[in-house]
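Yeah, one chain of the complex is gone here, protein chain that is, but the others are all in their spots.
Labels for the chains are A, B and C, by order of writing; each one numbers its residues from 1.
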Amino acid sequence: MRSAGNNREHSETRYYTPAELMITAAAHEIADGEVVFVGMRLPLLGFQLAKTTHAPNATGVFELGIIRDKPASQPILTMGDLPNLYQAQWLSDTADIMGLLQRGLVDVSFIGGAQVDRYGNLNTTYIGGHENLRTRLPGSGGACDLASLANRHIIIMNHEKRRFVPQVDYITSPGYGQGAGWRESVGLPRGGPSAVITTLGVIRFDPETREMILSAIHPGVTVEGVREHTGWPLKIASNINQTPKPTPEELKILKKFDPDAFWTGP
Amino acid sequence: MRSAGNNREHSETRYYTPAELMITAAAHEIADGEVVFVGMRLPLLGFQLAKTTHAPNATGVFELGIIRDKPASQPILTMGDLPNLYQAQWLSDTADIMGLLQRGLVDVSFIGGAQVDRYGNLNTTYIGGHENLRTRLPGSGGACDLASLANRHIIIMNHEKRRFVPQVDYITSPGYGQGAGWRESVGLPRGGPSAVITTLGVIRFDPETREMILSAIHPGVTVEGVREHTGWPLKIASNINQTPKPTPEELKILKKFDPDAFWTGP
Amino acid sequence: MPNSKLLSLKLAISRFVPDGSSVVMGSAQETLIPFAAGHEVIRQRKRDLTLIGPISDILFDQLIGAGCVRKVRAAWVGNVITGSGYNFRHAIESGLIEIEDHSNLTLSMALRAAALGVPFLPTHTARGSDLFKTNPGLKDVTCPFTGQVLTAVAAINPDVTIIHVQRADEYGNAHSWGNTGITREACLAAERVLVTCEEVVSPEVISSDPNRVITPGFRVCAVAHAPWGAHPSPAPGHYNRDHQAFLDYRDESIRPQAFAAWQARWVDGVEDQAGYMTLLGEERMAQLRLKVNAPSAEANFGY
Partner (left out) sequence: MPNSKLLSLKLAISRFVPDGSSVVMGSAQETLIPFAAGHEVIRQRKRDLTLIGPISDILFDQLIGAGCVRKVRAAWVGNVITGSGYNFRHAIESGLIEIEDHSNLTLSMALRAAALGVPFLPTHTARGSDLFKTNPGLKDVTCPFTGQVLTAVAAINPDVTIIHVQRADEYGNAHSWGNTGITREACLAAERVLVTCEEVVSPEVISSDPNRVITPGFRVCAVAHAPWGAHPSPAPGHYNRDHQAFLDYRDESIRPQAFAAWQARWVDGVEDQAGYMTLLGEERMAQLRLKVNAPSAEANFGY
């Protein structure tokens, strides 16, 4: 996506990609000093970006048994790349990291999604459901644990009608289930999704009903455009605003952490 | 105890102490290749002795998080003395060691006792019971775990009437409870005491009734003497025999591991 | 001294991974994945294996594509940097193999239960999820103290856990460093542990640091020397992750014919690990070797 076209108020005409915009939006969800459970792919960069800009005191925890208080020493594509182990605060067991999560010591976590519904339930396992399986996806990994146990989690995914469905075929990672009170009723100790960062905008959840509400749209995107690509009549926030564009500094940092544009490419 | 007096058939007149006799008897309970859960005090020496003589392939596991396949490099008084950590096979968590025990991978373990009853139940916590407490002892440590979970355990204690009682005041470490079938009925997965090595003899358990049976008496000790010091009419094995005296070689090794006779003194 | 457990990888796999075995691999997640051992399993045409692991990266996909697998008990199966594992996906969609769906936490608890010798462990994860529908090893359990309802995870007792480590001696004592994932519980839970290593060293090297030992040597059944045995996954202290190999594998595994060609070249086409290294080539290995050395501070285990 080119932003320049719909970006006249912006002094300079640098390009950014949808991935760069999404990663920047993800980074903005991290507050300084927070404990962040960093997931695969885009969140790896989101954490590095936040850490290098507004959240220098954030701590990153990784499910494979890593805790870091500084960004990786070199660009990485997976959390197991050696620069992510180098000078880590702790190298340990998955169960130790999951214990911190289950105790409620993780403030925020990030999950990628394939199929999501209006209450933020995620399916990354069986498209079509287990009975009428159409597509088998890789599965939960740690996503179910993050969605179950973090104080809040953020979903990052492509915004397409086939992915935004009224009800998911299979709940891999619980959101708000059928709405208010559901998490408590099934025995989840806390948490729930606080935002969905998509290719079109940023969605949050109604504190009462726990249903999705469009909270921000990306530059060049219209509310109607978002509605078209959503499988149910998506609620819209009264005070809807525009997702901030990545600043030149943010783009420079992303380039440093992803020099080959593996994650940030068009 | 001097053995020379009642030891005419023995070619030489070397002295040995009751502790040396008991430790040697304990060592003889270890078969080569076995995994041994080594407890505090006398068993420390029993393991070292067995390892150096007839059980070179025995593996020692220690509750504080140590596994050894060779004796300590120097004399030790506790399992946490640095020579017992030096060149250990593994230094780890208590829970890892207890896991091996709970899985049933420990063949034999050793426990000291303060009060024992006819079914091998041990009290090392409340003499007089919790209600009418007379003497508070240190408690279980790992003893309850060893008695609950090892494939067999061996009790080492002084043989006195006040210690050998019909029923213990408090069960710290379960033996055979009220007899045959009790361990299964309370949910213990296996095991039970296989021998009690005392200052007077070696006691085993009736495979049917699970009650104590005097199996061997130490040199210079009489069956009547043992009965006098036991708080119930102790059953006597038909084929009762004498506890083998420590050989000169065994005494030499014990001297090496306990040069100041801290555990082996009179 | 016990007998040596040093065996060729060929002999170690043929002896200790019979058809029908349940096998843990990839227990450290993205690092130290025992690819060399997995490829030997393929060469020996093992059948009806149950694979157990959190996220296997592409190793499980390779074993499934080669027809070695009957069942998978895992949290995630795919290609970490590209997404889907096509052999896995196809095998599940066509009902060729069974899957027991875990999360990383439930799999860790299942192996910890076995390592501790208890039939289950409780957790708060997966409440309200559909993992309960596709994993018979998850049930409700009520806490006798608080009355809370938790997820009970049933113990998983693998026949063998295969790990790749940096160095081991011939008696099964092994040093491993880096993140450990679920390796500790996977080793303690298994009936036996099979170790492949970058280097075979003297017992004194391993016993110089008993805290670095990954699992007690007396439970290890075999040690096989397999340099570059984790490639293309990273091995701390030895080589970085070979991202290109994972990117290539994506295209080499989308269609069955393509995968057959991949297997013919990278697995059946080589006799052993020496052959694999020749195929990989010195130039590529040089690119992957460490550029920055970072030695650990010394610890004194004297007395």
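Just so it is clear, a contact is a pair of C-beta atoms (placed from the backbone, for glycine too) under 8 Å apart; a residue touches a chain by one contact, two chains touch by 3 or more.
Keep in mind that this is a model prediction, so the values were computed, not measured.
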Self-check item: Shown chains that the omitted chain touches within the full complex
Solution: A, B, C
Practice problem: Decide which residue listed in C:S94, C:Q148 or C:Q244 touches the omitted chain of the complex. | Solution: C:Q148
Practice problem: Tell me which residue among B:I30, B:L149 or B:L254 touches the hidden chain in the full complex. | Solution: B:L149
Practice problem: May I ask which residue of C:T123, C:T215 or C:S253 touches the chain that does not appear here? | Solution: C:T123
Quiz item: Of the residues A:L85, A:V116 or A:A216, which one touches the chain left out of the display?
Solution: A:L85
Quiz prompt | Touch with the omitted chain, as defined above, among B:Q87, B:S109 or B:N151 | solution = B:Q87
Practice problem: For the chain that got dropped from the picture, name the residues of chain B it touches. | Solution: 40-41, 62-66, 73, 77-82, 85-87, 91-95, 98, 101-102, 125-126, 130, 133-145, 148-149, 170-174, 177, 182-183, 186-189, 262
Quiz prompt | Where the missing chain touches chain C, by residue | solution = 116-124, 137, 139-141, 143-146, 148, 150, 152, 154, 166, 175, 177-178, 180, 201, 205-206, 208-209, 211-212, 236-238, 240, 290-303
Quiz item: Touching the missing chain, which residues of chain A?
Solution: 35, 57, 59, 67, 69, 73-74, 81-83, 85-92, 95-96, 98-104, 149, 189
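Simple rule for what comes next: only the chains that are shown with their structure count from here on.
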Quiz prompt | Of B-C and A-C, pair with higher C-beta contact tally | solution = A-C
Exercise. From the Cα centroids, identify the chain that ends up most central relative to all protein Cα atoms.
Key: C
Quiz prompt | Distance between chain centroids, defined by C-alpha means - chain A, chain B (Å) | solution = 59
Quiz prompt | Mean-CA-position distance for chain C and chain A (Å) | solution = 28
Quiz item: Distance from the CA centroid of chain B to that of chain C, rounded to the nearest Å?
Solution: 41
Quiz prompt | Residue list for chain A, restricted to those that touch at least two other chains | solution = none
Self-check item: Touching two or more other chains - residue numbers and ranges from chain C
Solution: 184
